[in-house]
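Here the complex is missing one protein chain, while the rest keep their positions.
Chain naming follows the written order as A and B, and within any one chain the residues start at number 1.
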Amino acid sequence: MKKTYLATVSLAALLAAGTAQADKLDDIIASGTLRCAVVLDFPPMGSRDADNNPVGFDVDYCNDLAAALGVTPEYVETPFPDRIPALVSGRADVGVASTSDTLERAKTIGFSIPYFAFTNVVLTREGAGVDNFEGMSGHVVGSVAGTFEGIKLEENIKAWGAGEFRPYQSQADVFLALSQGQIDATVVTSTVASSIVASGQYPGLKIAGDAPYPIDYVSLIALREEQGLINYLNLFVNQQVRSGRYQELYDKWVGGTAPGLTIDGVYR
Amino acid sequence: MFDTALTLKDLMFLAKGAGITLSITVVAVLFGTLLGTIFGAFKAQASALAAAPLTFVLDVLRSVPLLIQLILANAFQSIAGFGWSPFMVACVMLSLYTSAYCAEIVRGGIEAVPAVTRRAARSLGMTWAQDMANVTLPMALRVALPGWIGLTLGVMKDTALVLWLGIIELLRSSQILVTRLQEPLFILLITGAIYFLISFPIARLGGRLEARWREND
Partner (left out) sequence: MFNYTFHWHQAFRALPDMMWGALVTVEVAVLSMVLGIAFAVLLAVARMSSNRLAHGAATTWIEVARNTPALFQIYMAHFGLGSFGIHLSPWWALMAGITFNNAGYLAETFRGALRAIPPTQTRAARSLGMGPLRAFWSVVMPQMFRISFPPMTNQMVWAILMTSLGLTVGLATDLAGVTQELNVRTFRTFEFFALAAVLYYLIAKAVMLGARLIAWRLFRY
């Protein structure tokens, strides 16, 4: 009786010790691969080259992170609404996917300190009759379901009481709908809007002024309980800025002075 | 005829997507048929009460949209910590989904064999297993085969939904190309043609078989 009790206790202790040790950071290093959730219909942050391979700011950022960890990067393409589910369901380790650090999301996933910052602009089509932000009132507009700017735009349409909002499931569908005339305008980050207009892929698209939204700080994401990993990500973002790599990547993909990542008058 | 930026490489990319579509189909139909045959035979033989739990589960699989089943299965495997890949989730869920329809087809086939025929077989001294193997199944197969071919094609088309799990199958590869090349109509038409080329010949074969066997009845 006593013997079995002892055996059970020691076995339980052994099992507990075995499961309590390794966290996500250990797992990544041990497995030798870092699986990054990236969004690939959001140039210049993420897109595909002529060979359909992933490229972009976020892809390079993932490569840097993998190099720092000493592992090989692997890209898991996720449309915007799928970023967090992909992380939660264990398909990816880290999200390098321009994720706005909202409080609602922080209930589900963990954020690093911001690694990029966007301002939002109105993207419309020639002849659609939208000249500025307020001009969208009464028009059919669209954005990606559940994104920072998508949620804001839907609220605007409701507040104006005129027009219609359509949530699409990927950024590519929004641009396609806009260029085809299914919708008249969308709100999107200025970086992406200029890149889309400059690419000439979607003829007739133009930027019609800023959207009066606060600066959209975006962070790397990981599972909420993986504090060790999030701690590593924070330091990594800090080092990217400190080493000048952040500016270097900004020059490569966007050009100009990289946006500041600190907020005046408050910690973190 | 078409002025397109689509390259041979992009066509290979689509072909790779079609390969994923086909491999998921093969796995789902294989395991789905295996499970479905067992479920169907059980439902045809067991009493309604004994089969009730199974009947309910199969009924749910046929009454909830596959897209929602896939999303739920994926959410569940992450909650339970299985650590399955999306491909695995897709194969498991589609196999179960296939088995639900296959069970009905198999049950219909077995029940189409007249009871007197089976009684005659047994009275000739055949065991239950001999009757099943030599009399009932061959006859049931004939009734069930056209439905089974239809099911296989249905599953092939339903695999398009696994793009939701992040699997780059045929339809998702075409969306990726549309994003890059901005030729939605042309690329979507090619994609539709690929689905059609896979599905149509098999559908025709099924129709032919059905017609020929009907003549012999």
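Criterion: a contact is a pair of C-beta atoms (placed from the backbone, for glycine too) under 8 Å apart; a residue touches a chain by one contact, two chains touch by 3 or more.
These figures come from a predicted structure and were not determined experimentally.
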Which residue among A:96, A:109 or A:222 touches the omitted chain? A:109
From B:14, B:58, B:161 or B:176, the answer for touching the chain not displayed is B:161
Determine which one of B:15, B:30, B:46 or B:68 touches the chain that has been left out. B:68
Absent-chain interface residues of subunit A come out as 81, 84-85, 88, 104-105, 107-109, 142, 145-146, 151, 166-169, 173, 176-177, 180-182
Please output the residues of subunit B touching the missing chain, sorted low to high. 60, 62-69, 71-72, 74-76, 79-81, 153, 157-158, 160-161, 171, 178, 184-185, 188-189, 191-192, 195-196, 199-200, 203
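Everything below uses one rule, namely that only the chains that are shown with their structure count from here on.
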Take the average of all CA coordinates in subunit A, do the same for subunit B, and state the distance between these two points in whole angstrom. 36
Under the stated contact criterion, what part of subunit B meets subunit A in this complex? 7, 9-10, 13, 74-75, 77-78, 81, 83, 85-86, 164, 166, 168, 175-180, 182, 184
Please name which positions on subunit A make contact with subunit B in the complex. 40-41, 47-48, 50-52, 76-78, 82, 85-86, 88-91, 170, 172, 175-176, 179-180, 201-202
